[in-house]
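A single protein chain has been omitted from the complex, and every remaining protein chain is retained in its original position.
Order of writing sets the labels: A and B. Residues in every chain begin at 1.
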Amino acid sequence: MRVLLAAVALVVTLGGCVSPAWDDHDYELKAQETTKTAHSLVEMARLAVQHSDDLHKPYLKTVLTDAAVDLGNVAQQFGGVQPPSDASDQVRDRTLEKVQQAEDELDSLLIQIRRGGIEQPRQAAARLEKLAGELQ
Amino acid sequence: MKKAFAVTLGILTAIGGFVDIGDLVANALVGARFGMSLAWVVVVGVVGICLFAEMSGRIAAVSGRPVFDLVRERLGPRAGVVNLGASFFVSLLTLAAEIGGASLALELATGVNYLLWVPGVAFVAWLVMWRVKFENMERVFGLLGLVLVVFAVALWALGPDWGELAGQLTSPPQAEGAPTYWYYAVALLGAAMTPYEVFFFSSGGVEEKWTREDLSVARANVFVGFPLGGLLSLAIAACAATVFLPVQAEVETLGQMMLPVGLGLGKIGLALVILGVFAATFGATLETALSCGYSISQYFGWQWGKLVRPVEAARFHTVLLVTVVLAAALILTTVDPIMVTEYSLVFSAAALPLTYLPVLMIANDPDYMGDHVNGRFTNALGTFYMVLLSVVAVAAIPLMLATKAGQ
């Protein structure tokens, strides 16, 4: 029992913080991880937006809000890691910019949903698809 | 005729009752990341839960003793209290996850943040346990949970490449490492074989006063209902594998796991799946909360159950009240319910042998069972599962640490 509790405490603490990047390679791996998660979130949003006619508004709103919040968290976590060198600075800027673009897109879609609905779902889905492609 | 009706009803209830937040999350998550390559674990888990649920149901019918009573009787007070602590902790974590799941379903239906629903869900769950008869409670939510069959319909409507799905059965995607694969295998096994299911099942048997004559009905419920519930789990995984795997999207929320149904069946399907998820998680909220009460009461020998009025089982009802409040408080800390679910699955897997070893021992003890002791085949299978579960229990937490909980 005590072991279990200790394990929980350990995992929760480990899950809550981001380890520092040791070198450029490690930083690069972290950037890839961030891109991958962002890609997954954007694809998920794209699927929902593409079929937004088939989905209830509260559902669509919840799914897109979750995706936007998660994107923000991912960006914040990666942005908090100190880049080890100048070369890593470029990686940082590139990654964060792409994630930021996706976040902006989702935010504007959410505004449309709250006003009544997505105006041009097909175009929005196409934009999200392009963003997802860039996040490969 | 009446009996046929009872059997059908029991089976339908078992199907709906089999699926809870753990099965929903684990199967969708695994389907999106690993396709159908972990389907074999669901099969292993379903056979295991059938095996041990049948044993505990038989023990309850023949000797009138529920599982946790026997855990202490056979393991003694010291090992029993360790077991109680672990089982209670796992059930409480699962209860929190179920309350979170039911609240998330309400958020998806209404757009109102799930945290606002948590106190209401917890209160209504407690009210149902306080007032509603055991049988009605089990049936209503079991049958409503059956609505989750929309996953199977949606899979058919999505028209997947069946050959591709079948191909995934034997080949896991290359991108994922072996530790992650095994980590999710452990989580899926934990989802199918959660210990609270046997506490609930056997205590329900005692509560409904099963006798030897009811054994055939109980067996039919287990042997038909649980495998069909397992098929439902596989349908959830297959839906995720069809929609998410090709575009490399990972399922991280309850809303995302319902998306394939919306894509396949539109608004009606989506409404049904939200209803089904709510019924399944709310039903499981009741089951896990009662299991917390059962395990503590049965360890200490207190009067428990819903057959007597609450004043006559005051300690049992106090435990119910306290656990529901604790679990709701845990979710209200804004911890991610899906994360709580994943942890609860892995800890369940780690605690499995503690519950199942005493069941296997008592099912072989003629003092309790008379002529109804296990047969050779059941024992061979039971021994195999004990070995398997011991390995899983040892591996569960190291795997979780090594993979950073599957990341």
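We take it that contacts are C-beta pairs under 8 Å (C-beta built on N, C-alpha and C of every residue); 3 or more make two chains touch, one makes a residue touch a chain.
Here is the rule we use: contacts and distances are computed from a predicted model.
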_Just to verify: the chain that's not displayed, which of "Oxidoreductase", "Anti-sigma K factor RskA C-terminal domain-containing protein", "PRC-barrel domain containing protein" or "NitT/TauT family transport system permease protein" does UniProt list as its protein name?_
"PRC-barrel domain containing protein"
*What chains on display are touched by the one that is not shown?*
B
_Selected from B:G80, B:G145, B:P337 or B:G406 as touching the chain missing from the view_ = B:G80
*In the full complex, which bits of subunit B touch the chain not displayed? Write them out.*
63-65, 69, 72-81, 130-131, 298-304, 308-312, 314-315, 317-318, 321, 357, 360-361, 364-368, 371, 373-374, 376, 379-380, 382-383, 386-387
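Methods note: only the chains that are shown with their structure count from here on.
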*Measure off the straight-line distance from the CA centroid of subunit A to the CA centroid of subunit B, and report it in whole Å.*
31
*Residue ranges of subunit B in contact with subunit A within the complex*: 82, 85-86, 89, 107-111, 243-244, 247-250, 252-253, 255-256, 258-259, 262-263, 266-267, 270-271, 274, 339, 343, 347, 350, 397, 400-401, 404-405
_List the residues on subunit A that touch subunit B in their complex, please._
1, 4-5, 7-8, 10-11, 14-15, 36-37, 39-41, 43-44, 46-48, 51, 54-59, 61-63, 66, 70, 132
